[in-house]
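Just one protein chain is left out here, and the rest sit where they should.
Coming up: subunit A.
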Amino acid sequence: MNQAKILNLVAKLKHTNNIKPRKLKNYRGPEGRIAMLQKSLTALLKYERIELNFNRADETRAYAEIFMSQIAKQGSQNQKSIDMANFWILENQIIYKLFNVLVPRFSNDVSYTNLYHHPNVYPGILRPKAILELKNNSFPKVSSSIKNQSSVENILLKESHKRHFIDVITQ
């Protein structure tokens, strides 16, 4: 088998996609599914942070990752990438934004999006919700990771660590 591995030829993503495509139920069938993805992909690039049902957000994320990585690789002059952008993005000014703003911004990054679970509002439709956003956007952070170095447990563990090393040295 002198064949090259196909996996090596395809750009590798840092973000793992679902292998099975999700069924985004639609009365128009597969065509409607693509229309849905076009719509949310355009919205993602336009607003940079959107709120969706989890299924749709996760699916859009997979498409966005592949789409952005290929365009970043091929560059804005490539006819293939221009065709792809024309197909997936519904508004012309967003295509302009993609090539002139987003691709330079993400040139060094490994993955382009963040996905967060979003709590349901009660009472309401209790479907799993999600927030999908482009990285490095100008909004305040969705989740703040508070690292309190002087919390009780951190102080106790730090001192324990010190004592352990003193014991090791004295032995």
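We adopt the following convention: contacts are C-beta pairs under 8 Å (C-beta built on N, C-alpha and C of every residue); 3 or more make two chains touch, one makes a residue touch a chain; residues count from 1.
Quick note on the criterion: contacts and distances are computed from a predicted model.
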| item | value |
| --- | --- |
| Undepicted complex member, UniProt protein name, chosen from "Histone acetyltransferase ESA1", "Large ribosomal subunit protein mL39", "ATPase, V1 complex, subunit D" or "Eukaryotic translation initiation factor 3 subunit I" | "Large ribosomal subunit protein mL39" |
| Of A:110, A:142 or A:155, the one touching the omitted chain in the full complex | A:155 |
| Contacts of subunit A with the absent chain, listed as residue ranges | 146, 148-153, 155-157, 159-160, 163 |
